[in-house]
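Showing just some of the chains, left in place.
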């Protein structure tokens, strides 16, 4: 590899390494292919093999498309594909504001509530309980994505009405999941924040619609999403105009079978490094087991999360979904007490 | 969602194992919780611990909901959660029929075509090439799910029109991906089979809409879907009335980095064991590399797949998406020739 | 499934579920197979299918061996396979004692030091630095498992001599990795605690030798080890007489590429639930990036770990191995200061 001042002039770059036996014709063929993509090749002849830097808008090109050309050993993307989601483009932390609360530096924001809206009474009880503990953002699902068609699918539009009433009567802010672009307008009218679930992280129809919403979006990480894919899903929202995005780690799928998912708290520091968006963690879905939630909630705070999402239910044993991972009110109080112990030493105000 | 009373009549069971130190009160508490779910508990007291069998409609219950109760060691689902997708309910192989072709026993059905509809000319060229080779079902995407918002997103409705024209003029059958329930009616009017992509395998809004379609559905396996989750996604289609479902393995996400995904051909024999639905494999997406496609196409046939889906493009190097994994026409001919060599000895007719 | 008092009398149990179409002959065949293994079958005839409970010493039997019999739908292990490592057998937390320090309830034990012994001077500097900070257990590798045969493999026996001298002169306790049963005697003579690395978690020759050591063992989790496999590796040590075992989570292999491994802190609560052995975490190997270590060290403490293992090097940029994940002395001081902030509120004394 030799010096080439021009090779990486652009913020986006790709590098192709030719095989050591690659012929001059094969190199020429690759150069042409690069130009055919509207990009500029920069050959870097070396002692035993040639490398080729590529500049131009390489963001949309799959490196593998060059790996299939004769004589090519490797094609490597040099820069990350996201722009608006990147800290390089936006060095300061983003603050996402909601009525009475916010996500961002210095705070640790708790989002809590039942998995699903089961009836008006339990939602009221939960909202009042949460408000009495200083929690100002409630979660509760009206539309539920369920693995089985025979499972409870949520109260749907009736659930939205319940949420709207509780929100108006108690003043609590509400976040709820949207499953379908066709429902967004109705959901926007009922709540304060829109949630994209893990199964829909790459539902691009839904993302494009939410990008045009005036409400902030809580974007859960897909079950097998890489950091790049997750930030690219956020990029869909940012690119079409919605800058109010909060990321939520909720466990990924691995071989491990001791928890329902593997809560990947170690993505928090890299998200901070590469992006400016707030990130929270969901230890309820992350572990799938109520007994493991307190320890992982504390760990999320210690790892630097901007908040947590917790499932809380007045009577978890009777919950229509995800009861096993829901805390009851007393359990929530114990978690809150633990969080308070370490939030202050860590310089964080619990919201 | 309508439900079939008969569909859930069969014998489902769960087993709860108490801790050896569990108290009589804890056992009693679990028995009550089971009854509260409308299920019947069957205590199995032992010398050092008690187990509790559960009968009734346990399909919608998460075993973890019992694991969170005091004194419980383990809760285990004994039977599989799917019904209509199961071979127990439907011992004979399902045959899915399309104009001029079908998926089912004795045949090996090739679905081929470009990743996306780029223009009318390339779609015509591909359709005519495929028909000349005896391939009667073409794939081509009008709506493309792309990781980046800056990548080509497909010609969308214009692409559907192109597909409809090619289909009418040449007689080739067409399968294309649907990304949004709101598009289904338009897509149904243009093609012969509807594809659910890996990212949408658990887009339940979309599945519920497709369940009411009269067209067959090609259901790709999600990137991190278990066999049970995949068959449950099929169950969404079957439960609401669409029995024409073909499964497609397209590679899953693992730690392995030598291919774009890990093509899991070893799911083919278990799908045969547990389900009656046809299953095909997609070595193009599975490997992400044109050079690896021929070997894996042959392997899919040998492993017992009912067919394969191959990306073929008149000029792969100029493809707007997934060029790296697309075969050119000469490459397709070589794969076809290899497949022919072993199809007959294996008792399979290539369609 | 029907009641059967005897079915689960033993602490170990397995359950076989027959297919609904299984014939009486097939059931009889399974019953015989169970008896041939020296186990006792307990048929549980149900309305539409038969289940068979199995008692006896099923610990050594692979459930899959029954799944291959005709008519069998599923075979499920009902109880966990480990005994001596289980909390059921040993309800109180184990305390592992070392000269001047220990692992167990109420303490948070820091193990720190360089990846490898590079020379005597750097080991002395590190030991003195650690002692000045109250850290009494140093890690440093004499034998290094390296992916590449061309990488530095450690000073080997010369490294052991350095460790022995530093230990005697400074009084610091030392833990070092053993790669080969043949080296155990030499390593025992030089240090205070023996480490089994992730790559050797199932090197049973090594485990059997260490089971006969009088020194405590630090057992790292294998890169793709389940909780059961890990505790079974501990069981190898316990079963042959070494009860002084500390578990260490060091990151597992998943699809995620933002850290070198995926540090699975969520295994800490299940280890507490199912076992009595102390567990620590290694955020240096877990993340592979110095910048991510402080956050994950705090998270490990908050998640309930009994300690952490940190890579510290006087000059990380010159380290012969793993420099990227090593803290320098100033970086270590910053981590220690953060840990102190939350250790006291969490009721833990830093050792």
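By letter and in written order, the chains are A, B and C; residue numbering begins at 1 in each of them.
Keep this in mind: a contact is a pair of C-beta atoms (placed from the backbone, for glycine too) under 8 Å apart; a residue touches a chain by one contact, two chains touch by 3 or more.
Quick caveat, the model's predicted, so the values are computed rather than measured.
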Copies of the one sequence in the complete structure-file complex, 3 being shown, number 4
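Here, only the chains that are shown with their structure count from here on.
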Over half shared or under half: which fits the residue numbers at the contact of copies chain A and chain B, same or different? same
Most remote chain, CA-based centroid, reference being chain C: B
Using mean CA coordinates as chain centres, what's the gap between chain B and chain C in Å? 37
What's the distance between the Cα centroids of chain A and chain C, rounded to whole Å? 31
Touching at least 2 other chains, the residues of chain B are 253
Which positions of chain C touch chain A when the two form their complex? 224, 226-227, 251-252, 254-259, 262-270, 273, 286-287, 289, 291-292, 295-296, 298-304, 338, 341-342, 345-346
Chain B-touching residues of chain C, taken from the complex the two chains share: 1-11, 13, 15, 17, 19-21, 44, 46-49, 51, 53, 73-74, 76, 78-79, 88, 91, 253-255
Help me check something: in the complex, which residues belonging to chain B touch chain A? 1, 3, 8, 33, 36, 57, 59-60, 62, 64-69, 81, 145-153, 179-182, 199-200, 202-205, 223-224, 228-229, 232, 235-236, 239-240, 253, 260, 288-291, 316-319, 321-325
